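Entry: chain A
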Amino acid sequence: MLLKKLAAAALAIAASVMPVAAQDFIAGIPREEALIIQGPAAQNAEWFNLWAPGGGASNNGLQQLTADTFWFINPDGTGDAAWTNALAADKPLYNDDFTEMTVKLKQGIYWSDGVEFTADDVVYTVETQIAHPGMGWSAPFTVNVESVEAQDRDTVVFHLKAPNSRFHTLFTVRWNAAWIMPKHVFEKVDDPLTYNNNPPVSLSAYQLHSYDTAGNWVIWKLRDDWQRTSIGMELSEAPEVKYVVYRNAGNPDARVIEQMNHNLDVINDIAPEGMFTIARDAGETTKYWFPGFPFAHPDPTLPSVLFNHQREPFADKDVRWALALMIDIRSVSMGSYRGAANLAALSTPPTGTAITDYYVPMQDWLANFELDTGNGTIKPYDSTVSEQIAALVRPQWGDSIPEDTEQLQRMFGFGWWKQDPAAAAALLQKAGFTKNGNQWLKPDGTPFTIKLMVEGDNIPTLARAGTIIAQQWSMEGIQTTVDVAGPTNGQRLGGGDYDVAIYWTVETWGGHPDLSFFLESYHSDFIKQPGETQPPRNLTRWEDERLDAIIEDNRTVNFDSPEVVELGMEYLKLAVEEMPFIPLMAYNKFAPFDTTYWTGYPSAADPYSASGPFWSNLRYMVVALKAAQ
Partner candidate 1 sequence: MSALLELQNVNKDYRIGGFFDSATLRAVKNVSFTLDSSKPEIFTIVGESGSGKTTTARMILGNEAPTSGTLRFMGQDIAAIHSRADRLKFMARAQPIFQNPFEAFNPLTTIDYFLFSTAKRFLGLRDKAAVDAATDKALNHVGLSLAEVRGRYSHELSGGQLQRIAVARALIPEPKLIVADEPVSMVDASLRMSIVNLFRDLRDRLGVSIIYITHDLSTAYYISDRVIIMHRGDVVEAGVAQEVLGNPQHPYSRALSQAVLPPDPEAARKIIMAKIQ
Partner candidate 2 sequence: MLNTLQAPTTTDSVLRVEGLKAYYQMNYFGVRREVRAVDDVSLTINRNEIYGIAGESSSGKSSLIKTIAGAITPPLRVVEGSVKFDFGGRALDVYADPQAMKAARWQNLSYIMQGSMNVLNPVRRVKHAFHDFAFKHMGISQSAFRSRVEQHLHRIGLDPRVLESFPHQLSGGMRQRLTIALATVCEPDFIIADEPTTALDVLVQQDVLALIKDIQQRMGASIIFVTHDMTVHAAIADRIGIVYAGRLVEEGPTLDVFRRPQHPYTAHLISSLPRIGDNKKRSALPGKPPNLADPPSGCRFHPRCPLAVDKCRSENPPLVVRQTGRVACWRAGEVQAA
Partner candidate 3 sequence: MFKILRDMLRYNVEFAIGFVLTLSIFLFALAHFWAPLPDTAIYLLPPDMPPSAQYWFGTTSRGQDVLWQMSSAIWNTMLFGLTVTVLSRLLAVAVGMLSGYLGGRWDQALMTLNDTMIALPNIPILLLVYFVMRDSMSWPVLAATAALLGWNYDARLIRSVTLSLRNREFTRHAVFAGMSVPQILVRQHLPYVMPVIFFTAMNNLIWAIGLEVTLSVLGFSDINRPTIGGMIYWANQHQAIIAGIWWWIAFPIIAIVLLFLGLFLLAISVNEYIDPRSRLSRMGA
């Protein structure tokens, strides 16, 4: 009896739940007017203050769609096409000794509440942040800016404390930059650090429509006066995307499912297998950076094997080189990315302008580079790696893998170091190591073992690369275990609490050859004692006088000067010789697009914008998309 009643109740509940399929995906918003982007899980959903710390959720469209600043660099662009003047009417204007920067602003730009944007907003932004040390850009402003003044409504002049030819990069967006604050809003606020800025006034083409207090989604709506923005005034017709929905679509599996269910137009990142699944099962309705294998967008970042130079025996260049020569990069590529990796032998990511500025010109130098193993010299560079990898993936991907070497190099990288156990052994012996059976002993006679730290599933491809490399080293006689640091990864790297790790230590503009983006922080002035926290990004604590000289020279060279590339090459050559860390590849991000509702996504063939939804350049993609018919 009881059982029957129970079954009936269960059926009744099920029946009332069923009609879900008939519901709109987003209440009250036509699906065909909305672009749905994978966003973060906002911890602080009510918080829209970009300038105070702990925003946490600023990748939910706030900085991408509503904030604005002077300039943008498209990390996938090259040459002048990569540079965009946003709020600024022109490129920065420095005085001769780089102690003063003048910025001319565009006219006719308005905040979304109808107040006009002026130089006062810029001055307010800088002065307020200097006055409030907790604010996001307070520190760099404090360090650099003596004073700032609005010469007139459209002109701002920054007086710097010391010469700095790269001061403008504070206002230049790759991922983000110092966004301009709405003076008329913040001047009424007691404490800009604790003000949640909800709802935010927008300086760009979209404004807040609604958000989830639980942090799962934020919806942005095209401004009615979208033309009165720096991005809108360049457009000839209205953007077709009326709503942008940043939604936290859950774990990687859920993301794949959601895209296949057409509930997620833009994915930020998934594992290669998820990508392949989408390509296999939803190829008709999806597009990617590369039309076929390897699909992924190479970010201008460089995952590398980092050595802690303050720990023995990694201060020894021969040891580092030996470890590099023990790596079979083809296995690393297959293991981490299933072959879809864009390999890098130079210590700069092989993306954007770096290919034409550094990789192509330096091929000959690489090919002729000689390494003294103590047992004779070898030429370790192997320029055929891309072809070898192509051969490995062709059984799976067949015709989508081109034959043309140049194309293959764009896909898989230009070349890498050939695995050479003999040379590695020679180098280790040169460094005083001995081999006992299949176990290398350090000069002091103890076994050479390594703990290789990876962050873990936050960056699955790097964790995979770590396990592969650990296995290769172990097989060559250096027992290596993988250590998953999880959330403590950042701090352990910063504190120098690791032997060897896999992480980023080099990031570039992508769209500009200047390496100061990361190189400035490599100066030996900033190297900390073991145990103290090293400021980003010289996590290996590599110290070299030649490096210092390059950095110092770069500070006095104009951003767009050709000397920038020369200095860059010097650095790259030095990095090859010293092998301070082993560059592996560009960080390839699998970010497929659903074309059911929108078309016109950027791609390798048309890299008009970066594809990562967290990158602020994304705004150029959003306004360019066309509704699918």
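Quick notes on this structure:
We take it that a contact is a pair of C-beta atoms (placed from the backbone, for glycine too) under 8 Å apart; a residue touches a chain by one contact, two chains touch by 3 or more; residues count from 1.
Candidates were picked such that all candidates are chains of the complex that A comes from, given by their letters.
None of the values given here were measured: they were computed from a predicted structure.
Only one entry among 1, 2 or 3 touches chain A in this complex, and that entry is 3. Residues 252-253, 256-257, 270-274, 276-277, 331, 334-335, 338, 451, 456-458, 460, 463-464, 467-468, 471, 481-488 of chain A touch candidate 3 in their complex.
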